[in-house]
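One protein chain omitted, others in place.
And now, chain A:
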Amino acid sequence: MSQSYNRGLIEDFGRWKEFSAGMWAWIFHKFTGWMLIGYLFTHIAVLSSAIAAANGETMMLAGEQVNAYTGTIQGLEGLFIVRILEVGLLAVAVFHILNGIRLLMVDLGIGLTAQDKSFYASLVLTGAITVASVPTFLSGVGL
């Protein structure tokens, strides 16, 4: 007979002080998921400037006349805050990918006893990849 385990209501975020590794992984996965789907809608909205560009619409960018798509993307990329947000997006995406791999393993019943360690590994790797990407993301932009 399988044993019953009362985990309490973890959807009650007020209990965060009692949370263990697996619960934090679950919350971080949800949070990063919300960010990523929110970003996808924004991303398609920005890329929709391709429609204007295909219709021959232009705009000014740094004193030059460019098409609407190039101007929109390069205009956004010229902003320091956008570069910082991109680093944040990378961190969010990398964590969601790594923890997602961890979840697929859990689904397959692989390494169940190490599920807490694999969560910590996801966090450390996310941090390392994010820090390593900062020079690339901030290249050629001023404050």
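Definition applied: contacts are C-beta pairs under 8 Å (C-beta built on N, C-alpha and C of every residue); 3 or more make two chains touch, one makes a residue touch a chain; residues count from 1.
As a working rule, contacts and distances are computed from a predicted model.
> What name does the UniProt record list for the absent chain among "Archease domain-containing protein", "Succinate dehydrogenase subunit D", "Myo-inosose-2 dehydratase" or "sn-glycerol-3-phosphate transport system permease protein UgpA"?
Not shown, but named in UniProt as "Succinate dehydrogenase subunit D".
> From the list A:Glu18, A:Glu64, A:Glu77 or A:Asp116, pick the residue that touches the absent chain.
A:Glu77
> Can you work out which residue in A:Ala21, A:Ile97 or A:Leu125 touches the chain that's missing from view?
A:Ile97
> Using the touch rule from the top, list residues of chain A that touch the missing partner.
1-5, 7, 11, 30, 33-34, 36-37, 40-41, 44, 47-48, 50-51, 53-54, 67, 69-70, 73-74, 77-78, 86, 90, 93, 97, 100-101, 103-104, 107, 133, 136-137, 139-141
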